[in-house]
Structure formats: structure tokens, C-alpha cells
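Note that this complex is displayed minus one protein chain, with the remaining chains in position.
This part shows subunit A:
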Amino acid sequence: MLNRTAENVARATPEPLARKVRGISDKGLAWLFISPTILLLLAINIFPLFWAIYLSFTNFRANRPNEVVKNLGFANYQRILGDQDIWIAMQTTAHFVFWTILLQTLIGFTLAWLIDRKFRGHAFWTTLILVPMMLSPAVVGNFWRFLYEPQIGLFSYVISFVSGIPPTSIQMLSNVSLAPWSIIIVDTWMWTPYVMLICLAGLRSIPEYIYEAAEVDRASNWRQFWSITLPMALPFIMLAVLFRGIENFKMFDMVNLLTGGGPGSTTEVASITLKRQAFESWRTGYSSAFAIILFVAVFGLANIYVKALNKVKQR
């Protein structure tokens, strides 16, 4: 409201008054202010991106810089799209993204819905819940390896205590079927607060008079939840899913420290494959092509998703 008034005033101000003659012109100042950022991004983001695009068409290997670089055309891209391992990595990533987002959204929304009851002391407990998401996924993820240790690890101990399974047989990180869940658990522990915080903002944005009207119409609590609470919080939930989806598609640090992609390649998400190809096998050209494919995939999916999000918002 205040902003709009200010804008109207600004618009109504005669041009010569708004623009001072002495000093730099507004246009000059605008570019003076913006160009350093653009230049930095060109140097550190865009130039390397184009270099990566160039490399993706070659057989360049970073550990053999003096070798003759051959132009391969689209061969790298063809090989990636036909590579069984890459598809398995993409499936692992999809599995990881799907389950983390599902769990985080369900738990996060439930927590937000409960906090919205505004019980006594809710602000303090909310802050406490938020702590894990601010911490370094690498440093904390590394410590989770200790919690997951069979027998001596707290996590394994508690699980065996509750379930009665002998503590030595809970091998969260080395069991092929448990390892994917070990990374899902840590990610959910860390990032549920994130989804919760955004959902809470969504719930608090619903004006009370809508509920009051529903109450007058004698809508049941169940009905109110499905026709008011959920639809009105949906854009926020979708936003949280977007942010988490992008982040987890790129996931590297926590997985690299917890399992390193293992055992075998059961937890080898796309970023781990990329690291193995680029910095262990030194197939720079090949991995650049994979990086470009990943970038286009995230960018494309995010764009489609944002369009859907805007449609939901307009409803």
C-alpha cells in the first residue's frame, strides 16, 4: 500500500525534478551499479559454461593437457544417452528426489499445521526445529556416519533397541537395500524444517475470515481442511517442492561423505557419477557433456514447474 503510494508520487514528480543535472545520470548510475555483478558472473559462470560446452564436443582430458584435442561432434552426448550406468545414476537420483520430497512435504506440512495452532511456546520450539537445516550438510553428514555405525552408532543402537533386531546386523551404510534409505533419512532430517517453514508461511497467509465464513456455513473441520487450508497453502507447498527438488537433484556433499556413492553404486546419484567421471577418471569432455545434459534437465524441468506453479497461484 505504502509502496504504491510512493510509486504514484514518484510517477507524478516532474522529470526535471526527479533527475538531477549534476552528478551522473540515472542511466549511467544504473549501469555503474549493475555491471560489476554482470561482469563477475560472466567471468565465473558464463565463460566457464561456454568452455564446458566446447569441451563437451571433444575428447579432452584434464590430466593430459598436452595431448591433441580431437573434435568428436555429438559423440559424447550419444554415448551418455546410451550409457547404462548413467541411466542407473539418473534412476538413483530420481528415487532419492522422490522419497526425500515426499517425506519432507508430508512431515513438513504436518508440523507447520500443528505449529499453526499457536500453542504456548511455539516460537521457541519452531526455532529449535529449524536448526538442522542451517548446518553444513557435509560436516553434519560426515558425523551421521558415526551415528550409523553398526552396534556403536546411536542410530543403529536405538533401532535395534526398539525393533529387537541384533545391533550388528543393522548396517545402514553398507547394506545394498538400506544405503539409499540412509541418505534419505539424513536429508529428511535436515530439510524437513525448510519445507515446514515455507508451509507455515502459507498457512499464516490464509485470512481468518474465510474460516469464519466456513464455520457459519457449518462446514466440517475435514471439509475446511480440504477446501480451504490445502488449496490455499498449495502454492507455498509447490514452491518448497521446487526449491528442494532443484537442491536434491544437484545433491553432492551429504551423499559423498555418507556413502560416497556406495556400496557399489547403489547410492551413486548424478553428481557423484559426474565427480567420478570428471575428477577420478578424468574424462573431462565426456563429463562436460553430462554436466550440460544435467543443467538443461534441471533448467527445463524447473521452467515447466514454475509455469504450473503460476497457474495454481492464479486460481
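One rule holds for everything that comes next: contacts are C-beta pairs under 8 Å (C-beta built on N, C-alpha and C of every residue); 3 or more make two chains touch, one makes a residue touch a chain; residues count from 1.
Everything that follows uses one rule, which is that contacts and distances are computed from a predicted model.
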Query = One chain of this complex is not shown here; going by its UniProt record, which of these names is it: "ATP synthase subunit b", "Two-component system, OmpR family, response regulator", "Sugar ABC transporter permease" or "AMP-binding protein"?
reply = "Sugar ABC transporter permease"
Message = For a quick check of understanding: of A:91, A:151, A:169 or A:310, which residue touches the chain that isn't displayed?
response = A:151
Note = It is residues of subunit A that touch the chain not shown, namely 2-3, 5-7, 9-10, 13, 17-18, 20, 22-24, 26-27, 29-34, 36-38, 40-41, 43-45, 47-49, 51-52, 55, 62, 111, 114-115, 117-122, 125-140, 142-147, 151-154, 157, 167, 189, 192-194, 197-198, 200-201, 204-205, 208, 211-212, 215, 236, 239, 243, 246, 249-250, 252-253, 256-257, 270-271, 274-275, 278-279, 284, 287-288, 291-292, 294-295, 298-299, 302
